[in-house]
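The complex appears here minus one protein chain, its other protein chains still in place.
Order of writing sets the chain letters: A, B and C. Residues in each chain are counted from 1.
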Amino acid sequence: MDRLLQGYRRFRRDQWPERRRLFEVLADHGQQPRAMVVSCADSRVDPAMIFDARPGELFVVRNVANLVPPYGPDAAYHGTSAALEFGVRVLKVSDLIVMGHGLCGGVTALLHGAPAAASDFVAAWIGLAARARTRAMVCDDPVERQLQAEYETIRLSLENLMTFPWIADRVEVGLLSLHGFHFDIRSGTLSHLGSDGRFQPVPPA
Amino acid sequence: MDRLLQGYRRFRRDQWPERRRLFEVLADHGQQPRAMVVSCADSRVDPAMIFDARPGELFVVRNVANLVPPYGPDAAYHGTSAALEFGVRVLKVSDLIVMGHGLCGGVTALLHGAPAAASDFVAAWIGLAARARTRAMVCDDPVERQLQAEYETIRLSLENLMTFPWIADRVEVGLLSLHGFHFDIRSGTLSHLGSDGRFQPVPPA
Amino acid sequence: MDRLLQGYRRFRRDQWPERRRLFEVLADHGQQPRAMVVSCADSRVDPAMIFDARPGELFVVRNVANLVPPYGPDAAYHGTSAALEFGVRVLKVSDLIVMGHGLCGGVTALLHGAPAAASDFVAAWIGLAARARTRAMVCDDPVERQLQAEYETIRLSLENLMTFPWIADRVEVGLLSLHGFHFDIRSGTLSHLGSDGRFQPVPPA
Partner (left out) sequence: MDRLLQGYRRFRRDQWPERRRLFEVLADHGQQPRAMVVSCADSRVDPAMIFDARPGELFVVRNVANLVPPYGPDAAYHGTSAALEFGVRVLKVSDLIVMGHGLCGGVTALLHGAPAAASDFVAAWIGLAARARTRAMVCDDPVERQLQAEYETIRLSLENLMTFPWIADRVEVGLLSLHGFHFDIRSGTLSHLGSDGRFQPVPPA
């Protein structure tokens, strides 16, 4: 905790003075993010850092393995779906990004079973991506299988996004664009899911 | 999107060179975050920025209004609970932080009803915090009521965390500490929930 | 009128079928324009045509000579200021455009006096741009003087926009950008007001 409080003091000393006005205006006028990101809770994958985004730019939901459940309004508490609804219907973002990443522990759990220590919720949650697992199991090589499962999980989340009628409607008429990205932790490479269904590195310069 | 890809190029040019080794080690050895944060999806409240945290330091789940549901393993998809389980039982974090913030749209929806446009999920999700609403409604002043509802939402999430047996057990024996924070967007002030149940500003220097 | 009703029938026959879905989604989900245009009521200068914009893209206020009054909330009815407030504070547009045009009758009235037939309101309204008139009167050539007065009117409206605190705030921190354009009716040339304070043609291809 001391470490975090020291971090807060650095934030106040180094970043606050130049960002003070931006925060004041964001407080007075409200947020108007143009993009929303569904990404993983993993401590190595911060969307704001990877996109060098300013405060106010990205509406961010983070869960294990950047999963999107299929549309299904019912009595249960749907945290991710509620965040999607807030971002798309209330804030009216124009771009909706699913960002997966390399060496994802959630995807490892998908392929090899949830850790024994995590049987209450992780197994059920990650079961959302069972279809991604099936698709990736055709790979023999374990490293390649992990990568393909990460890719398939992103594709599946994008497919599930399209089951939300108020997302599909907006995508259909061009008011909202969906994007898939994968961040490779080791190399720092961001790859983009193209219209041909393949991930290709974004040129870093 | 162009703006985001330009941001990625700045990240690669300005931050990657000095962080490359850190990412390589984080890739080789896996993450070992000491702290987990439950915060809001709001675009103005990035935990990594407020705590000036490095990659690998914070395991972050973000949802609308930084809510934690009560413990309840069942057939439903519990994104926030799964992330808690992964952070606490698999990654074994030492500190678990609930961070709320000022001018929270989710809390406004709690007090005044979800926006008409957000009826599928936001209303049900925010209903999780109904008890925080009840407590805050004793305030007559609307600005103070919003602030108290933000505080109460943080308190409620902390109470709900203690309904998870594997959290309560670890807290009891001192392996895990729970913390409540509130970030004021306008003034940049971070307040900490003390053992006396009151929020007090963290000295910025 | 018959001509207009025939136009409506052409719209229904030729444009509606392909735009029906867009209108339905814009009805269900509300508008989310990213840009607002202040332009002239002149029948020859339709912003949607010049920017080939789709329904939902441009929030448009049109008055005589695309004037913006200085900020001054009081008991009077401020139509243009109300539209600015709605576009900037409610819809949270990112770009705010003042678009003037060639052969502008309002600017002609500014230079040569309002037509005798229009003494109730046009003279007072156009008087808002008196400063633009003063600046343009240094030109001897009447054609050049008209053009310079059109340019100065755009500059003055942009200056007046910055007297609105909630516009200046957002511009200062980068949440809103102001732009000046001039459309030449005869040549179809759109010119952009650059950061050097000069109008330069936008390459048409």
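Please note the rule applied: a contact is a pair of C-beta atoms (placed from the backbone, for glycine too) under 8 Å apart; a residue touches a chain by one contact, two chains touch by 3 or more.
These figures come from a predicted structure and were not determined experimentally.
Engineer: Could you tell me which of the visible chains the hidden chain touches?
Structural biologist: Spelled out, the missing chain touches these shown chains: C.
Engineer: I'm checking contacts with the chain that's been left out. Which of C:115, C:142 or C:194 qualifies?
Structural biologist: Among C:115, C:142 or C:194, only C:115 touches the chain that is not shown.
Engineer: Considering the complete complex, identify which of C:83, C:173 or C:193 is in touch with the unshown chain.
Structural biologist: C:83
Engineer: When the complex is taken as a whole, what residues of subunit C touch the one chain not shown?
Structural biologist: The list for subunit C reads 1, 3-5, 7-16, 20, 23-24, 26-28, 30-31, 33-35, 41-46, 48-53, 55-64, 67, 69, 73, 75-87, 89-90, 95, 97, 102-103, 105-106, 115, 117-118, 120-122, 124-126, 128, 166, 177, 179, 185-186, 188, 190, 202, 204-205.
As a working rule, only the chains that are shown with their structure count from here on.
Engineer: How far is the middle of subunit A from the middle of subunit C, if each middle is the mean of its Cα atoms, in Å?
Structural biologist: It comes to 39 Å between the two C-alpha centres.
Engineer: Of all residues in subunit B, which are in touch with two or more distinct other chains?
Structural biologist: 117, in rising order.
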